[in-house]
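Shown here: the complex without one of its protein chains, the others still in place.
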Amino acid sequence: MDREYKRRNFITTFTKGNIFSKLSYVFCGLANIRYGQVVKGLLFLLLEACYFIFLFTKGIGLLHDLTTLGEHEQGMAFNEAIGIYEMQQGDNSMIILLTGVVAIVVTICFLAIWLFSISSGENARFNHDNGHHVNNFFEDVRSLTNENIHFLLLAIPVVGLLIFTFTPLIYMILMAFTNYDNEHQPPGHLFDWVQLDNFKTLLLSSDKLSQTFWPVLGWTFIWGIFATFSCYFGGMILAMIINSKGIKIKKFWRTIFVVTMGIPSFISLKVVGTMLGEKGIFNVLIQKWGWTASAVPFLTQASFARVSVILVNFWIGVPVTMLMVSGILMNIPGELYESARIDGANPFVIFRKITFPYMWFVTTPYIIANLIGNFNNFSAIYFLTGGGPMTLDYYKGAGKTDLLVTWLYKLTADTNDYNLAATIGILIFIISATFTLITFQRSGSMKNEEGFQ
Amino acid sequence: MKMKKLSAILLSGVLTASALVGCGDSAQGGAAATTNDAGSAAGADAAAAAPVETQDVTLKIWVPEEAVDDTDAAVKAFDDLHDEFNITYEIAVVGIDEAPQQLNTDPDTAADIFYTPSGGVADLVNKGLLLPITKDFETIASDLPESALTAVTVDGLTYAAPFSPNTYFMYYNKDLLTADDVKSLETILSKDTGAKYNFSTNITNSWYIESFFLGAGCTLFGPDGKDPSECSWNDATGLAAAEYIVDLVNNPKYLENKDGVGGAEFKEGNLAAITDGAWSAPSFKESLGDKLGAVALPTANIGGKDVQLSNFVDFKTITVKSTTAYPLAAQQLAVYLANPENSLIRFQNQGDVPVLNSLASSDEIANDEVAAALNAQATKATNQPSISKMGDYWTPAQAFGEGVVSGEITKANLQEKLDALVDSITGTLTE
Partner (left out) sequence: MRNKTVIGLNLEHFLKALIAIVIGFISLLLPFTSKEAGRKNMVSTAASVLSAEHAPVISFFLYLAVVLTVVSLLVGIASYIWTSVKIVRCWMYVQICATFFWTMLLFAAKVILDESGVESNFLLKNAGVGFWLGLIAAYVSLVFIMKVAEVNVGYIILTILGVIWMFPILWILLTALRAEQGYYVGYFFPKHLTLKNFYDLFHNTAVPFGKWWLNTMIVAVCGCVLNTLIVLGTAFVLSRTRFSGRKPFMNILMIIGMFPGFMSMVALYNILKGLGMNQSIGALIVVGAAGAAMGYHITKGFFDTIPKAIDEAAIIDGASRLQIFTRITIPLSKSIIVYQVLGTFLGAWSDYIFPRLLFGDRQSSYTVAVGLFWMTDFRRIDSYYTQFAAGAVVIAVPIVILFIWLQRFYVEGLSGSVKG
């Protein structure tokens, strides 16, 4: 038997491997069985068998249906005997798409297991050929609590994410390439693949839809930036005041602001929304106080509404930042302040030269996460203005304070244009993901993961 | 299949009736009414007389919370009446506006029988979620006004059993306005009532704003409400109606009814007249007592002539989902729930004014001021178009109303905005 003492990669395992290694590409786990890991090998084989049973009994049908998204439309027939119409079930494109996606995900999982079994078999061979100890099944299980702890602790999250996040995600992405709109609603009608048509309509055509998309995107950015930085600086200043020397009962002051966090935001937004109405309590009071002669259109006029939502978001968001900044302020080394004070720096200079740079450096990931969160801040807009005031300039449904994400929601809930909504969803994702990945790679926290250890 | 066995047994008794139902459908109901009645009565007799095999039926019913008890009693009565069914049922609380949405989310867990506004029927049919209701329908068809039948008919088949017209009318404070005053909007607005406001409606709500346009003579989706490419709100008549709305909103005696403001002021006695639906009657009565009056909407002087304001009327209906496991029982129960007896109970306990002609003209309802006002307005109203394109009407119309109220839309840019409005309503994505 020719022994090889080098570890092989995925390809060379096949080209240079012996008959067991080669066969284990077809029969998973064969190499493990050959080199003494019988239970492990059999498990691989069993999983493979399960997958192929699934594939031949169901999977092929599901994947085939996915290409057509159903062929038989629902029909109706008159049942002479009892004198009523009866439904004849047709294909449901939505369910076909979803089950097709499930089949794809199962296949992906199997491929991962397949690759893993090959590398695991190669490992067994390597250890065997080198005369190292080959772990038996019990030892493998035990390694899960130690060097392989990532398999143990990540198993549940990964499975959960696969089922409840990843699968729906693929489904949604695929939806953007269909004509699943108001006219093609299952189960009454079938929908079909339309390639990139939705993207073209949304981005390139010059009709109302793209005239809506770009302004809404623009406002989404403006909102995101204002909402994030107003809360950030507001919270920072508030925290610095509360934490400054000479303020007594700090906890009391913090609590006053924290109370807003205790009320679920949709309730406070809904209530504040009523308070800001044309005859709402704010307008009643400011007229009573003589601040204005007539009602202020807080939520009914586009620019007022935009300012109002930012201010209300400020009211909700500042306490969170305040708490966070409070903690960080405690972490800033006191010596820095001492030396600055000895040099005669005034408080403003201290803030500019010490506190702020430190804070900025430390909180970059937080700001990025917040920015992305605000781009997709559904509740702040939906519960406060519902996207309003509505405008005739936009495609039906969108209002002047609508973010992409609330507009998307309206497209699904009100007009059932799932295809457009999915397309917008993909665009939101591309924007957010690129932005996040780039900024995170550049920020200190990713670079010096071990900086503090 | 169980179904077939059952149908074979029922065949003899029901054959005549069912054949007639077929005729009735093709003839748009109504025509074969009298014979239908006889036929179904004979069928029921036959079913009662012959020893029938009992079918186990499981049904789920969605009703608004105030209708739970009455529905429970009605289903029990229905079960007693029909020996051929042994009904196990479940009643869940789902409001009439929420039912279509929830059916859409998951038809499998949805109720077999539920309330739907007739405006949503066409859309649900388009989605393949509703079952035509033909069985027993002839028992109420002849008693229904033409408008109600049209509202639930899609492609010649009836899909819902209507039980109550749904529209709004006008309440007024008898201390401030007389029965003569409330006939014209001009009189209402110009009278010195001593109250803070004289009139309130909801221009920012697309279910209210149309009364001016339709009253003036404009049409939405053509005269019959079936043509998705048609909307005449930007012609000269529409412009006049829109100008009237702008003037109205700027009238200091007008109050925009947003966030419940109008209702609150009306109850306080600070407002003389308000447009609202039957659902507000109990709380208004509680606050105003005998001072509360209700009438149809007034006339308005639009473009130099007095026209009757005409709002949308649609109907509260009972529908059956397409995938129900017991279509026969479900249809019969749906129709049963909409029959005169149950409609009357619904009126007495929940204030839903019956749509059936025989009940509407009965003393009990004619003497009820609110019900009379609703019925009076229903005859003056326009049928809410029941095509799925109607879904594209609501937000643009709301946007137009909000523009007028916020002052962004003035007489200067009115024509331009009306063109945009019509464009939004009739436009389609793929040209």
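The letters A and B name the chains in turn, as written, and every chain counts its residues from 1.
Just so we're on the same page, a residue touches a chain if its C-beta (ideal position, glycine included) is under 8 Å from a C-beta of that chain, and two chains touch if they have at least 3 such contacts.
In this text, all values refer to a predicted model and were calculated from it rather than measured experimentally.
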item	value
Residue of A:I11, A:A77, A:L204 or A:A293 touching the missing chain in the full complex	A:A293
Candidate in contact with the missing chain, chosen from A:R125, A:K208, A:R254 or A:R306	A:R254
Sole contact to the chain not displayed, among A:V26, A:A77 or A:I156	A:I156
Contact partner of the left-out chain, one of A:K22, A:K270 or A:K353	A:K270
Interface residues of chain A (partner: the chain not displayed)	94-95, 98, 101-102, 145-147, 149-150, 152-154, 156-161, 163-169, 171-172, 175, 238, 241-242, 244-247, 251, 253-268, 270-272, 274-275, 277, 279, 281, 284-285, 288-293, 315, 319, 323-328, 330-331, 361-366, 369, 372, 376, 378-379, 405, 408-409, 412-413, 418, 421-422, 425-426, 428-429, 432-433, 436-437, 440, 443-445, 448-453
Residue ranges of chain B at the interface with the undisplayed chain	62, 65, 92-95, 97-98, 102, 105-106, 108-111, 259-261, 263-265, 267, 279-280, 283
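The working rule: only the chains that are shown with their structure count from here on.
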item	value
Chain B to chain A touching residues, read off their complex	3-4, 6-8, 10-11, 14-15, 17-19, 21-22, 101, 104, 107, 125-129, 131-132, 134-135, 157, 204, 256, 258-259, 261, 322-323, 327-328, 331, 388, 391-392, 395-396, 398-400, 402-403, 405-408, 417, 420-421, 424, 427, 429-431
Chain A - residues contacting chain B, complex	74, 76, 78-87, 89-90, 181-183, 185-189, 201, 207-209, 274, 277-280, 297, 300-302, 388-397, 399, 413-417
